[in-house]
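Note that one protein chain of the assembly has been removed; the remaining protein chains are unaltered in position.
In this document, chain identifiers A and B correspond to the written order of the chains, with residue numbering beginning at 1 in each.
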């Protein structure tokens, strides 16, 4: 009359003879050592584990087989770990891929257009200035001529030194919008001075920006030169009096040519004509087709873009280049105590003097004998030294903490030229553009020639064309044409396409990919899931519990959780004993 | 004589005393309620399930443990669901990545080259026309001068209005290929008029397309200007009789300059010179290096490209831009009942009049007193209104249903100039190009000058060079050079490279990725596979079966499937009873 509970992995005891043995076993179970409990817990997990292989290890009776399965599980674990670490490493690189997309139905913002005259000063104005008896410019030229400045003499004879020391006169001789911009049309409507913002540039003095960006965005819905910005500009390529020739500054790569420097940039960003501009020659109609390209960048942790406003003297959106320029200015002010006229102003630098400013030059030129002929300019030397350092070693950039903007619009340009204006229309265009004020302009001579010829023509009775003209008239017409084409230019800046190419950064490998791949990896090598890991966690908790509570002293009934299985086993055993007892009582 | 069936999850009954109880239980099992059956089915699935955790829940005896495992399974399920939905969302975005590849060994198709004269009409021909007594052009100018058109006067004085009202004379004064194209060489061989297709453009009148695309593809196997297309073009920059000056149309941004407008486009696509062209000035040899770029796009569901032929008046391949142009024309015809001369023709629009067409202008100009001086042009106003609407609001584009082509070849251009032709070769080039017909051309004067100088030179005996020349001869040579360089130009259009950059769209996340990631996700969080889901499906089917068949009334033997397990259990129990019976009989 024996009842046997056949429990998995426990050898079945015999029916009656085994009763004593069973009792012994039960007693052992009732007073288990910690060690036995831990082993059984692990064995239980192993046998029940959803992790492939673990059950095999525990269930394997043969030592060799168990060994092999253990080895396989370890290899699987190692492989999973290796691949797991590869995946995490891949994730932590935060690599990005660029997805490019052509966006067709997005309105395109018209860029800001900055136009500067390549010759920074108006020679006509300089001539006028020099004719005045007490022009500071004359004294300045005398000063530069009389004294010696060593290596700094190149700077002293430059446009920048002129500005640094004769601010007012430099302001006077620079180009003005009203003389410069003869005609402006945008999107089939006339535009004027109010659409332009004047700014100062160290290399080109006056620069005029269309669509500076403070007002509303100009969204374009149409393409082609008829719907773009069309400017007619007079470059003031003054025809100098014969026989007066200027000094060519061989140290400058950008001066002494005629035309305008144009920068196409995003609204609200600072233009850098010298770096990012392109030239447009006079005598031609330049056709500048644009294609908008949008760059969208990711911020932390994939990248480090920023959309902040830069703290220059004017508020501009962040671009990497502008940020660096401002940083350079900051370094120079820090190290030399003066600012550079080549770099943009900082809000704090308005009271800081220019590095090239010579305080007492008027005094020096008035009484040259009181001063040594060699002038030493420590601040200028400092500026040149720091500038040179920054152009040969970019390590200072680290401290600038400049980052790319998160959204940046650039424009691909295609520049082409056509001969303009045609001789046939030259008289009429002068009449239209100057509208009576031609006498004050440098094209007065050309206009006189052309109108003379026309007048004579209308007086003549025979219209025997061409042949009837004297050689002198031909010559004058040609000279007029030359003068006009040396001075006037037309620029058409337009969108070629309303499609915007967007380059968008995307995480190459994001969290979802990582999780899926980890799942795949663990599944591949081990057949385990998060719940399998939970099984292991449960085991560990139970093992820890075992360490703290000595279960032998407690009543089995009370040890419900966390070792419910043990309780269950024990309950079964108690029942068994009870049955046994009942049976024996029978 | 006790028999005990130790069934998992069922408490083991006692050996002998429990027999009655067992009988009761067995009877209960033989007559199970629906509820019991369902519970046992679920319990069975749980215990046998390959889903990690489920077995744990069912096997856990302790309520707390069971609760925790249930919680863990639910959390795992939730996490899996969340990630699963993320993956599906990611898939349903149908995102694409662009793979760029440099293809080296692919033959490159030579593009179509469309060339237009920037001045749409030949001034020489206009002069000839005006000398005729009954030229309609004269009357038209009179009409435009006499009447007032309000805001439409800008249009009336334009080239387009001239074409719309004086079709025949406009056809006559436009440039012809034979005068325009003086020399053509392609791939080291001479080409001629048969290689060009003439088309009409609203802005430039005559445009000539090389390699229009109807015939065989021209595949290029070599690079450089010697193997490209070289054109020598006369822009007919007519030297007007001195003293006759034209009216400069300040409302046009593209007129009044000399040169040609060149479009490089894929064969079989419609060129848009005004939007996609670039200018080439006379007096220069323009070097236009091309690099082919191939865009391959995906169709549904990743994109919406189309390779269809557009239904314009001529058959062109689909491009987004052309599709929009045709759509705009369709809108104008719909709304105004007339077509625009600025947009391409539709096959159905041949009989539709132009919006700028004034039916009775000849009558009006003949008897101006019969008509009010202010002319109201409702159709033209309508066209201008609709056009303006479309350039300020792009919402109409939605109804156009224009899509990008699936395969598009574009060409990156690099345009540069050199001074051409050198004075040294000018006489010879005139002889070669005009070959006796110089008298009819506008370069007659230049040729006369140059040949006179050469003749005089050969008559002279002393070859004292240069110095011997009179000022007049120098002047004439210079004037000849100027005339030649104002009129002639050379364009070399060639491939810089035979490498094609292909931008190919690829699904960023395709079905295979989704499946693999779902597998990974489910494996990661739940340890379940499709087969585990099948287990669940089986359970559900069996539960449904249970609802429809009342199993209590059926013999257990007959309930083989789908509740085979129950049958098995019952079979065991029956056997058990039988054994019991046998035993009791003993």
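Observations
To be clear about the criterion, contacts are C-beta pairs under 8 Å (C-beta built on N, C-alpha and C of every residue); 3 or more make two chains touch, one makes a residue touch a chain.
Because the structure is a prediction, the values reported are computed rather than measured.
Considering the whole complex, the residue from B:82, B:99 or B:366 that touches the absent chain is B:99.
Note on the undisplayed chain: of the listed residues A:73, A:270, A:406 or A:546, the one touching it is A:73.
Check B:398, B:512 or B:547 against the missing chain and you find that the one touching it is B:512. From the options A:81, A:404, A:431 or A:452, the residue with contact to the unseen chain in the full assembly is A:404. For the chain left out of this panel, the touching residue among A:267, A:282 or A:312 is A:282. Hidden from this view is one chain, which touches subunit B at 1-7, 48, 50, 97-102, 104-105, 107, 183, 185, 187-188, 221-228, 230, 284-285, 287, 289, 414-429, 432, 450, 453-454, 456-458, 465-466, 469, 471, 473-475, 477-478, 490, 492, 496-499, 506, 512-513, 515-523, 527-532, 534-535, 560-562, 564-565, 567-568, 572, 575-576, 578-579, 582-583, 586.
Although one chain is not displayed, its contacts with subunit A can still be listed: residues 1-2, 4, 6, 11-18, 50, 52-53, 55-56, 59-65, 69, 72-73, 76, 79, 83, 86-87, 90, 95-98, 118-119, 123, 237-248, 250-254, 256-259, 261, 272, 274-283, 320-321, 390-394, 397-398, 402, 404, 413, 415, 417, 472, 475, 479, 482, 486, 503, 508, 516-528.
Everything that follows uses one rule, which is that only the chains that are shown with their structure count from here on.
A separation of 28 Å divides the Cα centre of subunit A from that of subunit B.
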